[in-house]
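All protein chains but one are shown in place.
Each chain carries a letter (A and B) given by its place in the written order, and its residues are counted from 1.
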Amino acid sequence: MTENARLADRLLAGAVWLAATAVTGVFLWLLTDLLREGSAALSVSFLVDEPRDAGRAGGIAPILVSTLLILGVCLAVALPLSLACAAYLAEYTRREERAGRTVRVSLEVLAGMPSIVFGLFGNALFCITLGLGFSILSGGLTLACMALPLMIRATEEGFRAVPGDYRSGAAALGLSRWTTLTHILLPAALPGLMVGTVLGIGRALAETAALIFTSGYVDRLPDSLMDSGRALSIHIYDLAMNVPGGERNAYAAALVLIALLLVINVLASRATLGLLRRGYAGAGA
Amino acid sequence: MLAAALRAAAFVCGAFVVLMVLFVLRESWPALREIGLSRFFTDPSWHPQGGAAAGTFGLVPMITASLALTAGAVALAAPLGLLCALFCTDYAPLGLATAFRRLMEVLAGIPSVVYGFWGLVVLVPLINRWQPPGASLLAGILVLALMILPTMALLAQTAIATVPADYRRGAAALGLTRVGTLWGVVLPAARSGLYTAALLAVGRAIGETMAVLMVCGNVVRSPSSLFAPVRALTANIALEMAYALDDHRSALFVSGLMLAAMVVVLVLAAERLRACE
Partner (left out) sequence: MKFYWDLSREEVLGAVLMVVSLGVPVSAGAQATAADQLTGKLVITGSSTVAPLIAEIAKRFEQNPDVRVDVQTGGSSRGISDARNGLADIGMVSRALKPEESDLSSHTLARDGVTLIVHASNPVTALTAEQVVGIYTGRIRSWKDAGGADAPITVVNKAEGRSTLELFLAYFQLKAEEVKPSVVIGDNEQGVKTVAGNPDAIGYVSVGSAGYAATYGVPIKLLPLDGVAASSETVADSSFPLARPLVLVTKPRPGNPLVRPFLDFALSAEVNDLILALSFVPVR
């Protein structure tokens, strides 16, 4: 190795470690601020009680339920749809083709729309035109629209990263398109799918403006998917910016959201590992 | 049969996009008709309260602000995200890399209101001590970069991780250095995924509402310096939509159209860039 090469290696290593440390540092700063302000309000009763006094007392139980229901609806719609659309884009169109380009550009436009426009659109389409009213269903469907571009593009990249040999091998073995997709390509593209799902979940839980106009503000425990339910992000916004003196509980609710996200992500990655280990990759049990 | 089903799914997704664009067009039509598209570019300021005739509807300062915010945030977050991705795939021991990735995943899900709130209460006073008023383009760029970094890092990491191991073995066999392998072999191979990561990060930055609303100062003026307060198009919609009626409301949807147009231009430019390489 020449001197220059060694220097370049060392510089890159230095830059990488510096970046990772700086980024971790800033985020730990944010997290410790949240912990310092909010941990006093955290308790078991915070998780199981109903909110009282405009959210400044009591807990967030009905809101947690609504949030999980909205997330469930969003994923139930977005996962299969994004998988199918990504498979179509990756396997049935070529990158340079007009159709593929148009779909890709329109997905980017969708990804760049401000969330408040999504909220108003969701209100007009799901609440009013389709007659669902302010409901968890409307909220979940609107969030699915928001998460779709992210999930489709990430999954598509996952499919495209699978080497061509896999497909040639499958064709040589005479496998059907369906078998190739489900047993060869999908498992190989699983990382892309997982990251798309994780980002989609993150986007869904982080959304505020879109949900105000679709799943609404009611903080009662929802009886059904057609009921209005307040999502955790809206509750945090209301407490932080609308109700005087709500900051402490806003921080605590944010901590609960982070914990929820952590739990969901760990479960998702366990599920992925489980699928891979079970030999779902078609290599035989 | 399979192809038909997949095509149907793609059609449904496409339908959402079309419906969305139609919705925005329908809502902005009254403003386009009463006020006219050119006035959105030539009017000297943004004071829509006067109605179609007496009000002014200049969007240019806000368009500039949105572009500046996005450019700054991406310029900061893209290299950092790439470096963080490399950290996970090539430099960190497995346990540390997993923990770091977990951290990124969690940060991708923190509500924008939390980032904005933290920015308002911690960053803005800090910047204010340096140069008032604190709520500024710089604050917006920093908070936005923070928000899009996890997306960028996670997608880049996946792209790099799915480069076949053979490529790396080949590079090792050729005696390439770390830098040579990464810069010359791995990154180009992951190029498509990296571009997608950058584009999605750009999309997130342009569409971000809550956080920029809280830290940018929201004054309608073209940014004269990093420390000047600015108003993004998205923040404008969020600030005024709740209290806007008729033409004002319609004009806000026109600014939504502007955002869509900006994204289209950016994406087409990126595709052109990618094709040139």
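Following the convention adopted for this analysis, a residue touches a chain if its C-beta (ideal position, glycine included) is under 8 Å from a C-beta of that chain, and two chains touch if they have at least 3 such contacts.
Note that the coordinates shown come from a computational prediction; the quantities given were computed from them, not determined experimentally.
A.B. asks: Touching the absent chain in the whole complex: find that residue among B:31, B:171, B:214 or B:233.
C.D. replies: Per the contact definition at the top, the residue touching the missing chain is B:214.
A.B. asks: In the complete assembly, which of B:71, B:121, B:226 or B:270 touches the absent chain?
C.D. replies: Of all options in B:71, B:121, B:226 or B:270, contact with the hidden chain holds for B:121.
A.B. asks: Check the options B:49, B:98 or B:222 and report the residue that touches the missing chain.
C.D. replies: Touching the chain that is not displayed is residue B:49.
A.B. asks: Looking at the whole complex, which of B:238, B:254 or B:267 touches the chain that is not displayed?
C.D. replies: Residue touching the chain left out of view: B:238.
A.B. asks: Where does subunit B touch the missing chain, residue by residue?
C.D. replies: Touching the chain left out of view, subunit B contributes residues 45, 47-49, 120-121, 124-125, 128, 132-135, 213-214, 217-220, 229, 231, 238-245, 248-249.
A.B. asks: Kindly note down the residues of subunit A that lie in touch with the hidden chain.
C.D. replies: The missing chain touches subunit A at positions 53-55, 134, 212-213, 216-220, 228, 238, 240-245.
Here is the rule we use: only the chains that are shown with their structure count from here on.
A.B. asks: Can you give the whole-Å distance between the Cα centres of subunit A and subunit B?
C.D. replies: Here the centre of subunit B sits 16 Å away from the centre of subunit A.
A.B. asks: Can you list the subunit A residues touching subunit B in their complex?
C.D. replies: These residues of subunit A touch subunit B: 1, 5-6, 8-9, 12-13, 15-20, 22-24, 26-27, 30, 33-34, 80-82, 84-85, 87-89, 91-92, 101, 103-118, 120-121, 124-125, 145, 148-150, 152-154, 156-158, 160-163, 177-178, 181, 191-192, 195, 198-199, 201-203, 205-209, 232-233, 236-237, 240-241, 250, 254, 257-258, 261-262, 265-266.
A.B. asks: Quick one: which bits of subunit B touch subunit A in the complex? Just the residue numbers, please.
C.D. replies: Residues 2-3, 5-10, 12-14, 16-21, 23-24, 27, 79-80, 83-84, 86-87, 90-92, 100, 102-103, 105-115, 117-118, 122, 146, 149-151, 153-155, 157-159, 161-164, 177-180, 182, 190, 192-193, 196, 199-200, 202-204, 206-210, 233-234, 237-238, 241, 253, 256, 259-260, 262-264, 267-268, 271 of subunit B touch subunit A in their complex.
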